[in-house]
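Showing subunit A:
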Amino acid sequence: MTAQSSLNTQTGDTPLLQLKGVSKSFPGVKALDNVDLDVNAGEVHALLGENGAGKSTLMKVLAGIYHPDEGEIRIEGTPVRMQKPMDAKHMGVLLIHQELSLVPDLSVAENVFLGSLPKRSGLFVNNRELHERCGAILKRLNCRFKSNIPVKHLSVANQQMVEIARALVFTPKVVIFDEPTASLTDYEKVVLFEVIRELKSQGTGIVYISHRMDEIFELSDRITVLRDGQYRGTFATRDTDEEEVTKRMIGRDLESLAEVESPEPGERIIEVHQLGIEGEFRDISFDVHAGEVVGMYGLVGAGRTQVVETLFGIRKPERGTIRIRDELVHLSSPADAIEHGLALVPENRKEQGLVLGMNCRDNTSLPNLAEYTRMGWIDTAKETEVFERYQEQLQIKTPGWYQATLNLSGGNQQKVVIGKWLSTQPSVLILDEPTRGIDVGSKAEIHQLIRDLAKSGLAVIVVSSEMPEILTVSDRILALYNGTLTRVFKRAEITEDDLIRAITGQSADAASEPVASGA
Partner candidate 1 sequence: MKASLPMSNSSTVATDNRKRVLQFLGKHGILLAFLLCMMIFSLTTDRFLSTGNLLTVLMQVSILGTIALGVTFVVIGGNLDLSVGSLLSFATVLVVDLHDKVGPTQAIVLTIVFTLIIGAINGTLVGYLKLNSLIVTLGMLSAIQGITLIYTSGQNVDIQDQENTWFAFFGREAIFGIPVPAIIFIGLAIILQVVLLKTAFGRKVFAIGGNGVAAAFSGIYRNRMVFSTYLLSAFTTACAAIILGSRVMGSQNNVGQGYELQVLAGVILGGTSLLGGSGSIMRTVIGILILGFIQNGLLLLGYPYYAQWLVTWVVIILAVWLDIAAKRGRLLNDF
Partner candidate 2 sequence: EDRLRIGITQNNVGVDSYQTTYETAFKEAAAQRDDVATVVLDAGGDVARQIAQMQDLIQQNVDAIIIWPTNGQAVVPVVRQAHNAGIPVVVTNSNIAEAGQDFIASFSGPNNILQGQYSAEMMCDQLGGEGQIVQITGQPGYTTAIERQKGFEDRLAEICPDVDLMESQPGDWNREKAQRVMEGFLTKYDTIDGVYSGDDNMGVGALNAAKAAGRADEIKFFGATNFAVGYEAMERGEYHGSVYQSPAEDARNALQTAIDVANGEDVPKLNYFDTPKITQDNMSEFEKPVF
């Protein structure tokens, strides 16, 4: 590999990497339709497209995980055929996954050097060299954890950094980042960008996939847009703007969110008083009224998920009370919570949101099967009808209700989860990171949807790590830091500075690495 990479000082006219006319179909879906892409040495090439546009598929073709049905891949002008992931690696193409692909029980160093551990006398692992080299890489990435701890003890953000560290083990010709920042905090994002710029300066070609426009415009040299699996053009970043690429991407102008009106404070639906679980969070008190959106903002690890999971009966509170419509409730299970009109769109759609092997329709009816049951039998016609209603409302892209959710793109999966919970007709809707990994178009739709739902009388709680999102949708914002509620903002009184201070424990520089919670 290293021998090959010395060749990469070819002339600028042959792109480092070239895809021509690549197509790839899955049963019922043409994920890629005659797509072109080229990446030059020393360039950051951004790939943009809605959920399900085919970005990940394209990258998987490039990394040898999928075989294209048609089309050609050239590396430095030579056509190549990638049979398996290793071939791609040998040819200098490295994919940093959208989904983490780490071995939880192995150490950081072992994960970074997975598949290429340094050897001693042919048979043994050279631990010393392993940790020395890994330590150096971690230092370059400004990571503060040690190389010998199991990755399962790291926060998700740090796990993402481990994934990224792999890019620095070799000097690959092309590195593909598939939504690397989805679970990074701002701090790590800055470090990541430095690394990308460094790779770039060494002549590495970078493919960068993200739904965050600001990042794309900050980082990239060129932008290629995909839409419904089709190539929609490549633009020099400095010659275009957000509006234009968005239009290319979603085929229309993005409507800006209707101005949020201050809500008529409706009935108080849910009231939480001094809620706490030792070691997780404490003294959480707030309420949500009908017609209101309450945002919960904080750094990853602040404990927001734990709070909403407690509201939903998943965790048992040790202290404090929950009242729904002024009635004291003890929620001992999600079923209880559903009974009381709550709904939770969970943080992790694949693990908590969907039975991936099940089709869209059956997933949708899961939380209130009783509704569809007549004398013990499930009324499938009604199920289909309900799913199709939400498919229409949420614009879920799928060939039909019978499609296994496994085969949907991340964004569409998320929509199925939202539809599933809306179908229970809740009075309190909780959404934990509702737009993680969702394209700008859909994101705007979801924001609009949240506002509309509130307007129609729902009490909505939104957990998010993205400030623009929280600012867009919330009427009030709860700032959490380290398991405590530090401040409650009314929409009118928010300033970004105050918000940041509140979520970092008063001072912005205290944004320290949250301590590992797992195991």
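Here is the rule we go by: contacts are C-beta pairs under 8 Å (C-beta built on N, C-alpha and C of every residue); 3 or more make two chains touch, one makes a residue touch a chain; residues count from 1.
Inclusion criterion for the candidates: all candidates are chains of the complex that A comes from, given by their letters.
This is a predicted model, so every value here is computed, not measured.
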Would you mind flagging which of 1 or 2 touches subunit A in the complex? 1
Can you name the residues of subunit A that touch candidate 1 in the complex? 21, 68-72, 78-81, 83-84, 87, 90-91, 312, 314, 333-335, 337-338, 344, 346, 351-358, 362, 365-370, 372-373, 376-378, 420
